Structures are given as structure tokens and as C-alpha cells.
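Let's turn to subunit A:
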Amino acid sequence: MTDLLQRILSGGHESFVAAAYAVSFALVALELTLLWRRARRAAEAAPPGHRP
Partner candidate 1 sequence: MTLARELQQSFAAIVRQDVLRAWRRRGQVLAGLLFFVIACSLYPLAIGPDVQQLRSLAPGMLWVAALLASMLSVTRLFAREFADGSLDQLLLSPHPLAWLVLAKVCAHWLTSGLPLLVLTPLLAQQYGLPLASSMALAASLLIGTPVLSLVGAVGAALTLGVRGGAVLLCILVLPLCAPVLVFGAAAGAAADAGQGMAAELSLLGACLALSLLLCPLATAAGLRIAAE
Partner candidate 2 sequence: MERTWSTQREGDGRVPGWLAYASPARFDPLAARLAPWFLGAAAVLACAGLYVGFVLAPTDAQQGEVYRIIFIHVPAAWMSMFIYLLMAMYGALALVLHTRLSSMMASALAPTGALFTVLALVTGALWGEPTWGTWWVWDARLTSELLLLFLYLGFMALEAAIDDPRRAERACALLALVGAINVPVIYFSVRWWNTLHQGASVSLTAAPSMASVMLAGMLLMALACWMYTIGVALVRVRVILRERGMLPGRRA
């Protein structure tokens, strides 16, 4: 495990793979966070008993 970590941090090819998956998880987390915040805003803004 530490060997793998060392290879990633050494800047070799493994670091690109790690970076790719890190970016993927980060973007997914970003989307979910933004969605959660948007949901919060919508729930707070909708007045009770509102009809179109």
C-alpha cells in the first residue's frame, strides 16, 4: 500500500491515473453538493399553500 502511495506521489504514470479518478470523484461531489444546496434553497423559498 505504501509502495503504491509512493509510486503515485513520485509523479510517474500512476499519479496521472490517481489524478484522473480524484478529479472524477471531486466533480461528482461538486455536482451533488450544488444539487443539495439548490434543493435547500427551493424548499425554503416555496411558501406553504402556494398554488401556480
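How these were chosen: all candidates are chains of the complex that A comes from, given by their letters.
Basically, a contact is a pair of C-beta atoms (placed from the backbone, for glycine too) under 8 Å apart; a residue touches a chain by one contact, two chains touch by 3 or more; residues count from 1.
Remember, predicted model here, so these are calculated numbers, not experimental data.
Novice: Judged by that same contact rule, which candidate in 1 or 2 sits against subunit A in the complex?
Specialist: Candidate touching the shown chain: 2.
Novice: Looking at the complex, which residues from subunit A come into contact with candidate 2?
Specialist: Counting only subunit A, the residues touching candidate 2 are 13-14, 16-17, 19-21, 23-24, 27-28, 31-32, 34-35, 38-39, 42-43, 45-52.
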